[in-house]
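I have placed the structure first, in the form of structure tokens, so that the comments after it can refer back to it.
Only a single protein chain was left out; the remaining protein chains are all shown in position.
The block that comes next holds chain A.
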């Protein structure tokens, strides 16, 4: 569980980004963090992982305070996937990069090899283990970056606009991966995103605006509040936009997320 209480934060020589922000996320929840550009979504995620420290307030992850003394323990529980995969690789081969986090945690070599093999099979990257990360495509790189996190067996995964630089097919593959992680491992997922499909796949959408939690609702409710969605630079997917427009025109139709559901809603079999 993630608990943030009365958080205040500001970057040096800048105005306060958060004042008195509080937030609770239950274990196993998939939460989307949305908001306008510069609202502090990524900052919020970095505060949870201890990459930034709040000026005031308390943050707890699974009962552990995110402080200098406990930050290593917290990071064992929280995996953080960045936007640009190129900026998160350390080693010159995929295998060594996946091992990086394990080496930092002083895991014995034999266990390291087992865990790398396990995660490589799970994420279907076993064939790339000896390749240089720079030689992979964007989607492949993000998959390797996920492997580098999963091998550490975290309970919470933070995706900081992790799909924003990917092509549509890679993005879909990543979404499937995320769904699997959530379902099979009961992982708590915090996804900082502008992607409508990613938001709709989550269970809860938290809108950060003007340093506060401006809204906390289901993703569908967020898209139904058109003004708020527009402010957050969100565009509903075609099926959802159409079903909402039809509902507005008086059609008895519930908002749906994909084309098949839309067809079934219009022409129930």
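In this text, a residue touches a chain if its C-beta (ideal position, glycine included) is under 8 Å from a C-beta of that chain, and two chains touch if they have at least 3 such contacts; residues count from 1.
Simple rule for what comes next: contacts and distances are computed from a predicted model.
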Per UniProt record, name of the chain withheld from view ["Nitrite reductase large subunit", "ATPase", "NADH-quinone oxidoreductase subunit J" or "Energy-coupling factor transport system permease protein"]: "Energy-coupling factor transport system permease protein"
Among A:76, A:185, A:209 or A:247, residue touching the chain not depicted: A:76
Contact with the hidden chain (one of A:3, A:46 or A:204): A:46
Contacting the left-out chain in the complete assembly, out of A:36, A:54 or A:148: A:148
Of A:113, A:126 or A:242, the residue in touch with the unshown chain: A:113
Touch residues of chain A, complete complex, unshown partner: 46, 49, 51, 72, 75-76, 78-80, 82, 84, 86-93, 95-96, 99-109, 112-113, 116, 132-135, 148-149, 152
